[in-house]
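A single protein chain has been omitted; all remaining protein chains appear in their positions.
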Amino acid sequence: MLLTLIIVLPFIGSVCAALLPTNARNAEAWLAGAVAVTCALLVGSQYFAVAGGGVVRTAWAWLPQAGLDVYFRMDAYAWLFALLVSFIGALVVLYARYYMSPEDPVPRFFSFLLAFMGAMLGTILSGNLIQLVVFWELTSLTSFMLIGYWYHLADARRGARMALIVTVGGGFCLLLGMLLLGEIVGSYDLDRVLAAGDAIRAHAWYGPMLVLIVVGVITKSAQFPFHFWLPHAMTAPTPVSAYLHSAAMVKAGVFLLARFWPALHGTGLWFWLICTAGATSLLLGAFSALFQRDMKGVLAYSTISHLGLITLLLGMDTELALVAAVFHMLNHATFKASLFMATGIVDHETGTRDLKRLSGLRHAMPITASIAAVAAGAMAGVPLLNGFLSKEMFFEESIVAGSASEVRFALPLIATLWGIFSVAYSARFIHQVFFGPPARDLPRPPHEPTRGMIVPSALLVVACLLVGVVPAVTLGPLLKEAAFSLLGPDLPEYELAVWHGVSTPFVMSLVALGGGMAFYAFLVKRGLAMMPAPLLSRLDARRAFDLVNVAIVRGADKAAHAIFSSRLQPQLLLIVASALLAAAVALQDTVFVGNAPLTPPDPLFVLLWIGGAACALGAAQQAKFHRFAALTMLGGAGLVTCLTFAWFSAPDLALTQISVEVVTVTLLLLGLRWLPPRILSDDERRRTARARLRRARDLALAVAAGTGFAAITFALLTRPPMLGLASFFVEHALEHGGGRNVVNVILVDFRGFDTLGEITVLGIVALVVYALLRRFRPAPESVDVPDAQREDEAREAAFGAPRDLLPQGYMKVPAVLARLLLPIAAFISFYFLLRGHNAPGGGFVGGLVMATGFIVQYMVGGTIWVESRLKIHPQLWVALGLLAAVGAGMGAWLSSRPFLTAVAADVRLPFVGGVHVSSVLLFDFGVYMLVIGATVLMLVALAHQSLRSPRKRAALDGLTEPLEEPDEALR
Amino acid sequence: MTLADLPLWASLPASLLLVAGGLFTLIGSIGLVRLRDFYSRMHPPTMGATLGTGCMLLASMLVSAALLHRPVVHEILIAVFVVLTAPITAILLMRAARHRPRR
Amino acid sequence: MNALIMHLPILPIVVPLVAGAVLMLLAEEHRAWRLTIAFSSLVVQLAVAVALLYLSTDAVPDIWSEGVGVYALGAWPTPFGILLVVDRLSALMLTLTAIVSLAGLVYAMAGWERPPQPLHSLYQLLMMGLNGAFLTGDLFNLFVFFEVLLAASYGLLLRGAGVQRVRNALHYIAVNLVASLFFLIGVALIYGTLGTLNMADLLGKVALLAPPERALFDTGAAILGIAFLVKAGSWPLNFWLPGSYSVALPPVAAVFAMLTKVGVYALLRIGTLLGEDEAAAAILGPILFYFGFATLLAGTAGMLATQHLRRLVSYSVIVSSGLLLATLGVGSEALTPAALFYFATSVLTTCAFFMVTGMTDRTRIAADSAAVPSADAAAAVVPPTPAYVAFGVREPQPYDTSEEVGAAIPAAMAFLGLMFVCCVLLVAGLPPLPSFVAKFALLQAAIHSAPEVHVPAEAWALVVGILATGFAQIIALTRIGVRLFWAGTGRRTPRLRVLEAAPVAVVVVLCLALSAMSGTAMRFFEAAAQSLHAPEVYTRIVLSAPGADQPSGGERR
Amino acid sequence: MNAILGYALWVAASCVVLGMLCALVRLFRGPRAQDRVLALDTFYTNGMQLLLLLGIRSISTMYFDMALLIALFGFASTIALAKFVLRGEVIEP
Amino acid sequence: MEIVYALAIGVLAGAGVWLLLRPRTFQVIIGLSLLSYATNLFIFGMGRLTLHRPPIIDEEGAIDAALYADPVPQALVLTAIVIGFATTALFLVVLIALRGLSGTDHVDGRERD
Partner (left out) sequence: MRFARPPLVLALALLGIWLLLYQTLTPGIVALGAVLALLVSWTSTTLRPARPKIRQWHVAFGLLFLVLADIVRSNLAVARIVLGLERGRAVRSGFIEIPLDLRDPHGLAVLAAIVTATPGTVWAELSPSGGTLTLHMLDIGDEDAWIRWFKERYERRLMRVFE
């Protein structure tokens, strides 16, 4: 429970911090400080629980099915790190209170700082591999926010993103590694994993798993070859660097490596993989640090180097090396945090971190200088400071481990070389900033900072000193507990002491100290102190990162262009081709001729379809240049289709097909007016070879599609029918459906639900069409009255004024006749509506007949004339039709039957006799209304577009009598 | 009931009417192809629409009446409809032909 | 009460239909009424969906046995009438639909719904289509509901007009029309060979087919599959998707989160039914896997390539589709629960992210016209020549973002940033949001079952694919996020209304809750997957549905 | 001897279908738009007659209904096409 | 007759597919119409071809379903026709809108160069 509190507290603090006002620096600091101190105290209070190999555990089920639990586990090792993280966290908060300027939006800073602390504590205290990855990724995310805190700086943005991409990428590798590890062990429980070392090492997946985990670790701990992000993360505010890049985040990697050391170590792969990364980083970091001009740059490379040291120690595969590694993790955290703080002070008070510009600050800021000097001493491994102790252990282990392997002399050599570089860059760091003549051209006159900034770094330096002088009574016991919790009874005997006598490591230390000082002196003397790092300076990670970024975008863009297209034709081509391919694959072993008896051949049908096919092909050929002709041919093909339906006993289909076909043609004609004219010669010259090829390809596809479709059709037509559903419907239509026309009974009763959906589609489309056309913007050249009409109108007016009873022009006679048709059409439509249940017809056909009647009136009377006399309100019809249909369905609820159950009654009326009333009729009536409304709405809305012509409007403006609003009429 | 039930007094005239109707329709359609100018082509299809359809309607009425033993006259509706609508299209098409420039 | 429970399955279809029709009747001036109706309809749908979800967990076994509810429309016997079937999967889909649409509607209330276009009606009818597609147990009825939802989506996509939108809508419509034709052909072939349309009835009848007829049936299924793959946004059948999703208005795009998922749902539903058949599974699996994996990669490439946030989100939809298809294609039942988990999170993700894009667009002052509603609408609304002048029709009001609808939220930029980050985490599958849990579960299941599946390499490829695409998504999203929130000078703090911000926040909180309740959720998904992979239970219950005994003639006539 | 009606029906139907093909020839040949409209109108008329013949053959009134509808919609189609040819738009203000 | 019927569907579908792949919006819409004719005929064909037996019950008492044409595909086609009509209408309006906004009738809203 307490462990949970330790984790949750920082997150709660984070949320609270985010909600405080922007300028509440003090409140923020108090909040964050209180949280950090509380955490530290809570952790500290658990000492006796974890001492002597004790483990504190808290667990909740999270996703138990997958073995993912919330499991917090604290042993002495975790305890030590949790203490470190929360303690340094508290110091950093104090420091940041004074470091951050009043203009900085501190809620964001403290909020993410606390969140980071929580994530870090979570990583440390995780007892479940996956949960560990969760917190691990959270540290990456929060550190991204912290590094990018000053996001107005391009470098900050880049640095943050670089850090995020590298560490999250590593995190994904770690996740996979942990998944494999968990799969190997059969559990993600840390205890079980740590106990299963032999099984793990023996497993076939050990290699890939280890590589993945190591990649995760070295990305986080900025080890070669993923070290490059750390120097660029120095754009973060210095408190962030002091925390993340010394004590916390970068330590997570090596922390993890040490955590899993017992389970994973002891193979050649482990040794080579980790030692290579560690040793390379060790040297590379130290060498680069020597040539940095930015104080934080020096520290960043130094961190790479020191983490390399830790990594190398962990790779060495000896128990003592592990202890040394843990020890150095703590030491490094203390001196590096204080160095970062000192750097921050310098930056804060002088306005620069440039080693070249800075000089002689010991006069202006003696306390800072002392603190920095001591911390740098620890970094260099000067005796009596904590860094010295772990360095000695490192030297010793390099000899021990080296002797056990093929790289006998390499390791001590590397270690010594590293020592020389470390001393040199530490000396350079202090010398360039604090010694020499006082600098004159600094952005701000330097002076000591407020106490709040001094105290945290001073405390850390005191810790360095204490540990360095009396290790056995300070860190010693804690380290032993931690090491014991890692190694258990395997923990070797060792002694933390300042003086071990003159041993090889001591000699190496001396060489390093002397060599380092000499090397730095040499550089200064030669004026090379500020030169860019030889060889390495050309490897600019920032540029490389940018280049890679650009390359990714370009590459992806090229790829996306190659694999996507914003054009319609390739898409349709692919869809059709895919379907063909899929069908071809599935059809491989079918027989295309079945054995059902065929219908007797009829030459008339053949003739009919010769005509139909000619129409289809003609339409295909003419659709580009002779749209009108293509349209008439489409009409021909439609009629032949209709006749075919009639021929093969589908009267309802024939009726529907013909009515829909005609309405469609009318619709297309209405649309044709808005399409651009196309002249044959426009296109002829564009017949390039490529275009021909394209057409050949399309033709081949079309032929293939047609052939395939015909083949499948034939294959099915020659097989006996499956009458499962059909016989039920035919047998029950009259008795239970109350209708003789089985198709109609299916439509309004058996499968009335389909019809409900179908009319909904129609209603939706009408609505959409209407809405779209209200905002329609015609092409300029088609706005005006068509040429045909202008010429015709010049000769004789077709229509007259809206007040006229009949058109005054030549449309008079047609109008007389056509207006007589409307009532007739209405009657025919009623007829089809009412008898649909027993004979071909129904609401849909009836509705289309009625709608056509209306449309013909528009054709012979003109929009203005019709609408000045009649408001149709098609939208109303659509809505009421839908409601009627759905209401007919809901009627069944009253008798607690399912939706759309037919409810019928026989009513006796005076004079008329028995009348059969059924909800089915209401349903069909709904269909009827909706079809009228939708069809009229679509056609008339399209027709209304002609009103946009300025010529028409000019004529209309002259009208004195106000007319009804046609659009209102459409509602 | 099937067509075989049809008495001869009905089937003979019905057959004649049918063949005549079919021939009028066919001749009308042939005229549509054969005649040289549009105005002339306007005439023959009317044969199919009027006498062709008329004969078939009569035949239909005859057959239905003979089989159902009651007068069946609803075929008249089609005739009425054809007569009502034909002038409208004719007027529009003639006007188009006379005044629209060749496209 | 009993009657209500009995009719519960039909409500998700009837309620939006009635609401949509009533909204058509209601004039645009009655904004308050329109909003009330639209909102309450969705609330009812959500309540019904949750109730169905509860019933489907078999919590009340005396109402539905084994968590499958059947509603026989018209009281016709199975398999002759159309059935609605509620099981865990469909109830889950209904719930997701209701959540997403409610969020979208509230978001739209912040002003997106004001131009007098039939948003509310279409919105309701889209819900009807989606709910119907998820509920129906009939193959042809599925087609009908697909058409309903597509028709509504055409209308919603076209909201706001503008040449980009219309162009993409045209492509979207054309592609879907072709896909619908394939759908019809597939259904027809299945009917032609089996003589049935009831999904539960398919299984038993397929087994009886002789090889030549079987091949014809397979052809039908294959063509149907292509149609579903088009709808699911599978590469190379998805060129229409990035364009059309990225030009849709944000509240519309937010509900479009469900659209591609309908295709996946159909594949899942019918695929698992047919997957019982060994021969079918052997073909279906690899095809799905390769389509899915290609989609995964293609979507990722698209995400990396694009510089436009909405387009990027659209590509992320493709990625999630690809991931789901590839997962289904591996053919391990162990993967299904995790796939369903991922399904749910990806719906919520897409919804939240599209809503966020609507707000981030406003942070840029001089942005492209397709993104900013005010500029876009202004271009579309003012026609070159004023129309309908003669009739005095009011021109639709352009979007006026300056006018306040509801209160604005404080710290808009911080909120927006936080929501953006959450969306990034959701898309990329980073903790602590549920897509991490889902992806983890997927990975775990894939690794665990890798030695047992037909092609272990597929499982491993899936594992690598999931992680690699997640990483690529991080690269793409941080690039665009950094540019949106951190870089540049032309940024301004947008006014975010509570109505816009709240739904995003609620969806994110839901995600967090889902993440926290992963165990419970996963138990549900496991049960859902189990019933999916044991279709004989589904089949048995559906085919012996109560009320389907015989048509009760006396009452009908 | 009642087979005679069957033959008559067949002859009539053949005439009608041949007539349809003739109309199609005109539809393809044009040359002007109004020719095509006229041809399509004839096509519709012949189609209607074919349904009447089918109706006689199967002694069913439902073919009559279909014929009526073809007449109605054939007219609607023709007037729309003719209007377009003449005026350049089907429904004008 | 079956072979004629199948070939008819083939021709309609072939012409439809050809037009579908053309660059002009009008071509595409005509192609879609032809394709939907083909599809409708195809669905209808799933009930096989039946002469002179429309599914309209004209007898009383016991009914032999095998005597009638299969009504189910007919009902399906009816629904499909209506939906096809609706979507064609929508497609038409959208293509006109695109033509108005982009000035061209190319399916991509811009001429290909």
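Letters A, B, C, D and E mark the chains in the order given here, with residues in each chain numbered from 1 onward.
The rule is short, and it goes like this: a contact is a pair of C-beta atoms (placed from the backbone, for glycine too) under 8 Å apart; a residue touches a chain by one contact, two chains touch by 3 or more.
None of these values were measured; they are calculated from a predicted model.
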{"item": "Sole contact to the chain not displayed, among A:H152, A:H500, A:R697 or A:R869", "value": "A:R869"}
{"item": "Chain not shown: contacting residue from A:Y206, A:F434 or A:Y810", "value": "A:Y810"}
{"item": "Full-complex contact with the absent chain, from B:L3, B:V19 or B:M47", "value": "B:M47"}
{"item": "Sole contact to the chain not displayed, among A:Y151, A:F592 or A:F827", "value": "A:F827"}
{"item": "Where the missing chain touches chain A, by residue", "value": "796, 805-806, 809-810, 812-813, 816-817, 819-820, 822-824, 826-828, 830-831, 834-835, 857, 861, 866, 869-870, 909, 911-915"}
{"item": "Touch residues of chain B, complete complex, unshown partner", "value": "24, 27-28, 30-31, 34-35, 37, 39-40, 42-44, 46-47, 49-51, 54, 72-74, 76-77, 83-84, 86-87, 90-91, 94-95, 98"}
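The rule is short, and it goes like this: only the chains that are shown with their structure count from here on.
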{"item": "Pair joined by more contacting C-beta pairs (B-D or A-B)", "value": "B-D"}
{"item": "Chain A and chain D: spacing of chain centres that average the CA atoms, whole Å", "value": "59"}
{"item": "Cα-centroid distance, chain C relative to chain D, in whole angstrom", "value": "47"}
{"item": "Chain centre separation in whole Å, for chain E relative to chain B (CA means)", "value": "30"}
{"item": "Two or more partner chains touched - positions in chain D", "value": "13-14, 18, 20, 33, 37, 39, 57, 61-62, 68, 72, 79, 83, 85-86"}
{"item": "Junction residues of chain A, two or more chains touched", "value": "566-568, 572, 576, 631, 647, 651, 672, 712, 716, 721, 723, 725-726, 728-729, 750-751, 754, 758, 761, 764-765, 768, 772, 776-777, 780, 788, 792, 818, 839-840, 860, 942, 947, 952, 956"}
{"item": "Chain-level touch network, classified as line, ring, star, complete or other", "value": "other"}
{"item": "Which chain pairs touch, all of them", "value": "A-B, A-C, A-D, A-E, B-D, C-E, D-E"}
{"item": "In the complex, chain E residues that touch chain D", "value": "52, 54, 56"}
{"item": "Sites on chain B touched by chain A in the complex", "value": "81, 84-85, 87-88, 91-92, 95, 99-101"}
{"item": "Chain A - residues contacting chain B, complex", "value": "788, 791-792, 795, 810, 813-814, 817-818, 820-821, 824, 860"}
